[in-house]
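Removed from the display is one protein chain of the complex; every other protein chain stays in position.
Letters A and B mark the chains as written, and numbering starts fresh at 1 in each.
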Amino acid sequence: MERFWNPASLDEALAILAGERDAVMPVAGGTDLVLRLRQGRYAPRALVSVRHLRAVDDGPARVEGATLVLDALAPLVDVIAAPAARTHAPELVAALATIGSPAIRNVATLAGNVANASPAADSLPPLLVLGAEVVLSRRGGSRTLPLGSFLTGPGRTARAADELLTTLRVPLVPATGRRIAAFRKFGKRRANIIASANVAARLQVVDGRLGLVRLAAGGVAATPRRLGPIEAALHGQPATADLFARVEPATLAAIDALIHPISDVRGGATFKRALVLHAIEAICARAARVAAGEEAGDDA
Amino acid sequence: MTHDLLRFTVNGREVAVDAAPDARLLDVLRESLGLTGVKEGCGEGECGACAVLLDGRLVNSCLLPAWSAAGGDVVTIEAGSTRRDLADIEAALAETGGVQCGFCSPGFVLAIAALLDANPTPTPAEVKEALSGNLCRCTGYHPILATVERLVRERTGGVA
Partner (left out) sequence: MSVGTSPVRVDVRPKAAGRARYVDDLALPDLLHAVLVTAPAPHGRLLALDTARAAAAPGVVAVLTASDVPGENQVGCVFPDQPLLVEDTFRFVGDRLAIVVGTTRDAAARAAKLVEVRWEALPVVTDPVAALTPESPLAHPKGNLIAHQVVRKGDVDRAFADAEVVLEGVWQAPYQEHAYLETNGVVALPGADDGVTLHVSMQAPWYVQGAVARALGLPLAAVRVIQATTGGGFGGKEDYPSEPAACAAMAARLLGRPVKLVFDRGEDITRSTKRHRVRVHLRVAARNDGTLLGSEATLHVDAGAYAGLSTVVAERANISAVGPYRIENARVDTYVVRTNNLFGGAFRGFGHPQVAFAFESMMDELALRLGMDPAELRLKNAVGPDDTALSGQPLAGSGPLRRVLEEALTASDFQARRAGFDALNRGAGPVRRGIGLGYILYGVGLHAGGQHIEGSGALVQILRDGSALVAIGGTELGQGAATVCAQIAAELLAVPLSRVRALPTDTALLPDSGPTVASRTTLLSGNAVRDAATRLRERLLPIAAELLGVHPERVVSGPGAWQDPDSGREVSTVEVAGLAWRRKLKLAESGWWAPPPKRWDTARGQGDAYLVYAAAAHVAEVEVDLLSGETRVLKVTAVHDVGRALHPEMLKGQVYGGVAQGVGYALMEDLQLKEGVPLNANFTDYLIPTALDVPDVQIVLIEEPFKDGPFGAKGVGEPSLIPCPAAVANAVSHACGVRFRELPITPERVLTATSRFMTS
């Protein structure tokens, strides 16, 4: 490696990326990238640090009209603490709090977690159920993509070499009924793990039925994805104790077209599939308890 | 290709080091600056033995590019000779059975310092969470958790 750039502004960083294109990689916290560099996975000519830069002036999360805007360059610890994120994206906050360790969360960023696009990245299922869009900035402009389109394969994204992921935009959903905003990460110990699988859910229980239903699973396919057909099967259903039993046949019929887990050090394929199914089962049970007033929702 | 010297502050002292673009902060601290209290346990950011404070926040120096710390304020375990808060944590750890082989200890001292700076009265759950990125293979963690309990008691004058 020949050079490490420390640009003083976002414009300067984008100019460097535009000038050097494929020879330079952006680095934020470095907690994923530094490892990959040392393993020889990449050999860029230079790194451009964005660690001190911010894309949003007044804090890592703020509401603009009907959109929650997240600064992808802010350290995860700051996003986790941001009131707007905690209010409007609790499933994302829960997920970020499971990434790495405190030391890692002090420097790691959403830009890194999203743009590295590990199939097991914890931020991705929550961002998918939130319907997030990715804003990619380059010198002289930017473009916005739905997150699902941004993720093109394991470790692959639509980011061009001269682009930087700077913000994430989440359309706010009007609150109706009781909200469930949950995230679950599965692994062999309770801290600092790469997930065997992870699942995020955003549900609304309105008059005892499921209104909004969004489910996403990670670690079980080339990219984390929404579970559309299962969402459809759940939509409108009464949130009672037998909810999962009622949708189990449709779920089992749909699941293998949606997820394609592989067997690796974090678990066998059948196991990862079972985790996702049990997670859906658990979410249904939770919805029933919330509908029955036995448990609080994750209301703002 | 020539480059400038990497400048930052370490333990209150300004330093200027000749660092390769791909050097890790850990390498600069141990090899260029002789701060061997910062340990390499895994090189993957999993064990926390390399932890330092960067601009007041706990970071794993094995994963941070050295040049990313340019202009920053780094605190290593060696600051214990001048900083009372770190010296108190070291003493408490040593006295409460929190040190056996000692290789993880510097990382834990800094993690505890970072915790108590941000949260002077953590609950037991918050303590475990804050220390979850520091691995210890000898003590089974209980004596270290007891150390934090003792420090909190001391700092709050017995009212925890």
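One rule holds in what follows: a contact is a pair of C-beta atoms (placed from the backbone, for glycine too) under 8 Å apart; a residue touches a chain by one contact, two chains touch by 3 or more.
All figures in this text were calculated on a predicted structure; none of them were measured in a lab.
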Please work out which displayed chains the absent chain touches and list them by label. A, B
Of B:57, B:128 or B:150, the residue touching the omitted chain is B:128
From the listed residues A:6, A:167, A:192 or A:237, report the one that touches the chain absent from this view. A:192
Of the residues A:12, A:78 or A:281, I need the one that contacts the missing chain. A:281
In the complete complex, which positions of chain B touch the hidden chain? 34, 36-44, 46-47, 49, 76-78, 80-81, 87, 90-91, 93-95, 97-106, 109, 127-129, 131-145
Where chain A meets the left-out chain, the residues are 184, 186-194, 196, 252, 265-268, 270-271, 273-275, 277-279, 281-282
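Definition applied: only the chains that are shown with their structure count from here on.
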At what distance in angstrom does the C-alpha mean of chain B lie from that of chain A? 29
Using the touch rule from the top, collect the residues of chain A that touch chain B in their complex. 1-4, 6, 27, 29-31, 34-35, 37-38, 46-47, 49, 51, 75, 77, 100-104, 106-107, 190-192
Under the touch definition given earlier, write down the residues of chain B that touch chain A in their complex. 1, 3, 20-22, 24, 43-46, 48, 51, 54, 57-60, 62-65, 67-68, 70-71, 111, 114, 129-130, 132-134
